[in-house]
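With one protein chain held back, the other chains of the complex are shown just where they sit.
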Amino acid sequence: EQSDAATEACLALKDTATVSWINVTGLNDTEAVARIGKGFGIHPLVLEDILHTTQRPKLEDLGDYLFLVVRMLFVEPGAREIHSEQISFILTKHCLITFQERAGDVFDEIRDRLRQSHGRIRKMGPDYLLYALMDAIVDNYFVILEKTGEQIEGIEQALMENPNSLLLNELYAQKRELLYIRKAIWPLREAIGGLERGESNLLSAKISAYLRDLYDHTIQVIDTVETFRDMLSGVQDLYLSSMGHKTNQVMQVLTIIATIFIPLTFVAGIYGMNFEHMPELGWKYSYPVFWVVMVTLSLGMLYGFRRMKWF
Amino acid sequence: EQSDAATEACLALKDTATVSWINVTGLNDTEAVARIGKGFGIHPLVLEDILHTTQRPKLEDLGDYLFLVVRMLFVEPGAREIHSEQISFILTKHCLITFQERAGDVFDEIRDRLRQSHGRIRKMGPDYLLYALMDAIVDNYFVILEKTGEQIEGIEQALMENPNSLLLNELYAQKRELLYIRKAIWPLREAIGGLERGESNLLSAKISAYLRDLYDHTIQVIDTVETFRDMLSGVQDLYLSSMGHKTNQVMQVLTIIATIFIPLTFVAGIYGMNFEHMPELGWKYSYPVFWVVMVTLSLGMLYGFRRMKWF
Amino acid sequence: EQSDAATEACLALKDTATVSWINVTGLNDTEAVARIGKGFGIHPLVLEDILHTTQRPKLEDLGDYLFLVVRMLFVEPGAREIHSEQISFILTKHCLITFQERAGDVFDEIRDRLRQSHGRIRKMGPDYLLYALMDAIVDNYFVILEKTGEQIEGIEQALMENPNSLLLNELYAQKRELLYIRKAIWPLREAIGGLERGESNLLSAKISAYLRDLYDHTIQVIDTVETFRDMLSGVQDLYLSSMGHKTNQVMQVLTIIATIFIPLTFVAGIYGMNFEHMPELGWKYSYPVFWVVMVTLSLGMLYGFRRMKWF
Amino acid sequence: EQSDAATEACLALKDTATVSWINVTGLNDTEAVARIGKGFGIHPLVLEDILHTTQRPKLEDLGDYLFLVVRMLFVEPGAREIHSEQISFILTKHCLITFQERAGDVFDEIRDRLRQSHGRIRKMGPDYLLYALMDAIVDNYFVILEKTGEQIEGIEQALMENPNSLLLNELYAQKRELLYIRKAIWPLREAIGGLERGESNLLSAKISAYLRDLYDHTIQVIDTVETFRDMLSGVQDLYLSSMGHKTNQVMQVLTIIATIFIPLTFVAGIYGMNFEHMPELGWKYSYPVFWVVMVTLSLGMLYGFRRMKWF
Partner (left out) sequence: EQSDAATEACLALKDTATVSWINVTGLNDTEAVARIGKGFGIHPLVLEDILHTTQRPKLEDLGDYLFLVVRMLFVEPGAREIHSEQISFILTKHCLITFQERAGDVFDEIRDRLRQSHGRIRKMGPDYLLYALMDAIVDNYFVILEKTGEQIEGIEQALMENPNSLLLNELYAQKRELLYIRKAIWPLREAIGGLERGESNLLSAKISAYLRDLYDHTIQVIDTVETFRDMLSGVQDLYLSSMGHKTNQVMQVLTIIATIFIPLTFVAGIYGMNFEHMPELGWKYSYPVFWVVMVTLSLGMLYGFRRMKWF
């Protein structure tokens, strides 16, 4: 745990027998990264990948060291937006170097445990530390997914009560978010699967059970993401169907009103004509008969609509 | 079959040659679980998985024992909701330990058979007991699916008669339920497939045919779930199409009525005008001619609609 | 070919060198089935599968005998409904036992050939008989699919001429039927593939070419089912699009009529007002001018609609 | 290259060292086919497949000869319909026999080259001839797809300008055609892949590069078919969206007109009433005030629609 200024100090740690965690924060200082890279004998292509922060999560076994790129997602306390950051790991025999884009991550608990000098982390090698950090990252996916799950259920609830177009945008936002998580977690599964199967002698035998556990967690994240995607598309179908249903209802109201009153208005219009020779105008009971006919017609039409199950 | 209080008694059973089934109900007492775990030499990660009741079904062969996590779905008699619970199995040489979240499960029949001291269960090893319990769980999936199947057919029937929006919500509920079952059964298939293929010496040769049978059952559950999903999406398409058809019909009624009467009303409106110089108003046969024209126009339009196959 | 009463007689045939076909019809007499099972040394789980008639098609090689479950679909002459039935085959060295749910099947032609003592069936072993029966079952899938194909084309034709909602229900019925056939044929392919690849010594070398042919047929059934599914979903899309198009046309008619006459009616309404001071009412050419304005307005709007390509 | 009458002559060619191409046209004469089959020692199931012209494309290695079934698609000059025909190939050591349903195929160019005794075809074995014929068939798929591609672009263009329902039927026809091509090409890929990988000693080493080329072509056909399918479904989505958009526009015109004039007509209707006591009727400026109010109301509503972005 060092600031990235003290690069030289880092390099001094290289061959020490004790386990070290070098945490490089901020990749703007490419000079420092290059110096660390040189000190630890890291391939230039790997360094390029570290600095290029739009990598796809992946694992590479380069003999002397393992190179692992992961995407860390987290929501800063109080914020709403998901913050995404690339974390690169270099695991050598005695050392774990992590590169992160900027301060702020999900490792605080592990740092605490390290500082308080207890827990398995201190006792075991850098491979266990790698596991612990990865586990913290994957666990945080669950935190994010839990929130997503709640929001989907909220949208669903709101939709059942009153479908409106604000929900639509929210639904779409959730969809994009899942797309994003999905893009990060699928290759992560591959990478962790590679770690677990991998015969790298940088990983001790004891670590294997932990890696298997980690792998199971990524599978669970994927399962949840896929289920949420299915749920969202279900919610969207529900929205469209509800919308169609609502349009249908509106149409029916319009049609019932229009179909009843347009003919009646026509009849009223007829007797509003100014022809000189309209015998009905002079009859005594024309007006009451007019009303009787109107009411009968209306009721007849209402009965017809009822039979067509329009209301 | 013991209450979870008698943990010590359980441990005493550990090395007995007779087959034992230790059924731990309720995972709140993490202390007791930990003690059992320690007594049987179970890996801490496994214990964590047992206590963390949102595991994905899986099988792990840890040499001395097999660890199997399964999701049990059942509907309590009288209830409508599906109850879901995680069941963990630990299979050692002489012992089967099951952990369930709370009382109430699908094992009652097996308990009865055990108590009455007959059936194959008593005679065979703990691996057969594992099979019997798993079989009870998988069989119960069929019970649930049968109910689901009936509900889907009910929705379908109701939809053919009168599409309305209540059906929509029911349909959506079924969809979610299937999503849920699916999430539980797919990894279960993997786990059971692993058991069947597995070369663990904890499983006797005789058990293999039973496991193959169990595996076939899970495949059948998956087949049924997928068929139901296809059917549900068919029903939904039907709903949408019916809805579209209904809207269309409503529109046609409105259009027929409006198209016939709006022009007629306009004509009536003309002769309701108060211009001083309107020759038609004074003519003797204006009114009968007006009626003839109106009726002719209406019939012409009706004929036109008929030709356009609007009714 | 025996009635299921003569179970004992069947068992006597067991070790005869001549090839026998024991055809058990009706599974209600579970006793008889059990006795046959015992006589031929069949595993209890297999017997259970035979009696439980909702099995998924599958093949099991149990060393001494092969167990094959298949779903036979056929339309009884004159009927419309597809009848589905489970057929179980037990192939031993000298014997083929078939279990079917009730009388009535697709094997009549084979029975005829056997009775007339000609054809390859008599000369070759029970494995060839198995092939012949399976072939009869798979060939009948084609018969059913041909009918389905004709119905789909009928729906399509009818739809092009006049889309209505009856077609919708027919389309949905076809979809369900295909779902059903599909559920039966996919695992059948697996089972036959297993037979063909299988190294069971119950199958003679000569039979292999026949099994390959049978396998090709199942693939062809699957291909056809998938193509029909694609076609049906195409037809459904066509229905929806046609429906949308029709709604659109209806809307356009309504809008054209309403947009032309509603303003005209308003103008007529104005000159129907009874204000004492309306100078136009007294003018000499008001009425002809009114008509000129009305006609001009209508033509203008018609021209506008034409330009918007509404008709 | 012989007429199918001269079957005996064909058989005479069987063991000649020179390469022969026997092209059997018309499968009605099953006798002749049977005689050729017998002469060349062809398995009865193969002969059945040749005569049954709804085979799925496939390759079978029967030791002494290769059997290949292919679907040839071609458009006869001047015709619009795609003509589909089954071509069966039997490749023996010295001979290539082709069976086609009727005269008319895509091999004319190859026949020309053979007659003119130049080109590689004469010099190389029957396996090269097989390649050349297959290549002619696959190349013709491209010809058909090119035409399809042009038609899709035509539909697309027409749709952008004016969506109407004729396009819908054309689109659907293209979809079916692609379904058809797809059903023919996917198994063809498998068969050619089998040829290429196959270790049959009927295929010389030199032919392998040609087969690889042929295989690449089938992959390219598949790629194109899939892309066209994607494009068609994109065009269909576009159609639906355009249609929805058009309906929307029609609705807006109707609503704007109706919403403005219906209230105005109501007001005009009020002053058309014949109540004896309506003070406004006698006022001097009622009529001009009426007009001012009408115009103000209309403009207000237009402004409102504008703000709602309805036009």
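The letters A, B, C and D name the chains in turn, as written, and every chain counts its residues from 1.
Just so it is clear, a residue touches a chain if its C-beta (ideal position, glycine included) is under 8 Å from a C-beta of that chain, and two chains touch if they have at least 3 such contacts.
Quick caveat: nothing in here was measured; it's all calculated off a predicted structure.
From the options D:Q55, D:Q100, D:T265 or D:S286, the residue with contact to the chain not on display is D:T265. Taking the whole complex into account, chain D touches the unshown chain at residues 160, 209-210, 212-213, 216, 219-220, 223, 227, 230-231, 234, 237-238, 240-242, 244-245, 247-248, 251-252, 254-255, 258-259, 262-263, 265-266, 269-270, 272-278, 309-310.
If you put the missing chain back, the residues of chain A touching it would be 43, 45, 49, 54-56, 58, 60, 162, 164-165, 168-169, 172, 175-176, 179, 183, 187, 236, 239-240, 243-244, 246-247, 250-251, 253-254, 257-258, 261-262, 264-265, 268-269, 271-274, 278, 280-287, 290.
Note that only the chains that are shown with their structure count from here on.
In summary, the chains found to touch both chain A and chain C are B.
Chain C and chain D touch with mostly distinct residues; of the residue numbers seen at this interface, under half occur in both copies. Chain geometry summary: the mean Cα position of chain B and that of chain C are 24 Å apart. For chain A, residues that reach two or more other chains under the stated contact definition are 272.
Taken as a graph of touching chains, this assembly is arranged as a line, each chain contacting the next along an open chain of partners.
Pairs of chains that satisfy the touch definition comprise A-B, B-C, C-D.
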